[in-house]
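Every protein chain but one is kept in place in this view of the complex.
This part shows subunit A:
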(Lines give C-alpha, C1' and ligand atoms only; values in the text may rest on other atoms or scores of the structure.)
Protein backbone atom coordinates (compact mmCIF):
# COMPACT_ATOMS: atom_id res chain seq x y z
CA UNK A 1 0.00 0.00 0.00
CA UNK A 2 1.45 3.37 -1.00
CA UNK A 3 2.15 5.54 1.99
CA UNK A 4 0.26 8.86 1.80
CA UNK A 5 -0.58 9.15 -1.85
CA UNK A 6 -0.96 12.80 -2.87
CA UNK A 7 -1.66 14.64 0.39
CA UNK A 8 -3.41 17.99 -0.03
CA UNK A 9 -1.04 20.98 0.17
CA UNK A 10 -2.39 22.14 3.52
CA UNK A 11 -1.74 18.80 5.16
CA UNK A 12 1.77 18.76 3.72
CA UNK A 13 2.29 22.15 5.40
CA UNK A 14 1.23 20.71 8.76
CA UNK A 15 -2.37 21.94 8.90
CA UNK A 16 -5.23 19.70 10.02
CA UNK A 17 -8.53 19.40 8.14
CA UNK A 18 -10.45 21.24 10.86
CA UNK A 19 -8.07 24.21 10.70
CA UNK A 20 -8.37 24.26 6.90
CA UNK A 21 -12.16 24.04 7.06
CA UNK A 22 -12.39 26.83 9.64
CA UNK A 23 -10.11 29.09 7.62
CA UNK A 24 -12.28 28.54 4.53
CA UNK A 25 -15.45 29.24 6.50
CA UNK A 26 -14.01 32.46 7.96
CA UNK A 27 -12.91 33.67 4.54
CA UNK A 28 -16.39 33.06 3.13
CA UNK A 29 -18.00 34.86 6.07
CA UNK A 30 -15.75 37.87 5.52
CA UNK A 31 -17.01 38.15 1.96
CA UNK A 32 -20.67 38.48 2.89
CA UNK A 33 -22.81 41.57 2.35
CA UNK A 34 -23.47 43.77 5.32
CA UNK A 35 -26.42 42.58 7.40
CA UNK A 36 -25.50 38.92 6.80
CA UNK A 37 -21.87 39.53 7.63
CA UNK A 38 -22.48 40.94 11.11
CA UNK A 39 -24.99 38.16 11.79
CA UNK A 40 -22.52 35.48 10.77
CA UNK A 41 -19.60 36.97 12.70
CA UNK A 42 -21.68 37.45 15.84
CA UNK A 43 -22.98 33.89 15.57
CA UNK A 44 -19.46 32.52 15.52
CA UNK A 45 -18.14 34.63 18.38
CA UNK A 46 -17.08 32.56 21.40
CA UNK A 47 -16.85 33.69 25.01
CA UNK A 48 -15.44 31.55 27.73
CA UNK A 49 -14.18 32.03 31.22
CA UNK A 50 -11.16 30.07 32.41
CA UNK A 51 -10.07 29.52 35.97
CA UNK A 52 -7.13 27.49 37.23
CA UNK A 53 -7.85 25.24 40.20
CA UNK A 54 -5.39 24.85 43.09
CA UNK A 55 -5.98 22.80 46.23
CA UNK A 56 -9.47 21.94 45.07
CA UNK A 57 -10.57 25.57 44.81
CA UNK A 58 -10.95 27.67 41.69
CA UNK A 59 -8.98 30.88 41.47
CA UNK A 60 -10.39 34.08 40.01
CA UNK A 61 -11.62 33.33 36.49
CA UNK A 62 -10.39 35.18 33.43
CA UNK A 63 -12.90 35.86 30.71
CA UNK A 64 -11.72 35.36 27.17
CA UNK A 65 -13.63 36.31 24.14
CA UNK A 66 -12.02 34.76 21.13
CA UNK A 67 -12.77 36.61 17.97
CA UNK A 68 -13.54 34.18 15.16
CA UNK A 69 -10.27 34.95 13.39
CA UNK A 70 -7.69 32.47 14.53
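What we mean here is this: contacts are C-beta pairs under 8 Å (C-beta built on N, C-alpha and C of every residue); 3 or more make two chains touch, one makes a residue touch a chain; residues count from 1.
Definition applied: contacts and distances are computed from a predicted model.
The chain absent from the displayed complex carries the UniProt protein name "ATP synthase subunit delta', mitochondrial", chosen from "PIGQ acetylglucosaminyltransferase", "Eukaryotic translation initiation factor 3 subunit I", "ATP synthase subunit delta', mitochondrial" or "Transporter". Checked against the full complex, the one of A:13, A:46 or A:63 touching the unshown chain is A:13.
Considering the complete assembly, subunit A touches the hidden chain via residues 9-10, 12-15, 20-25, 27-34, 36-37, 40, 43.
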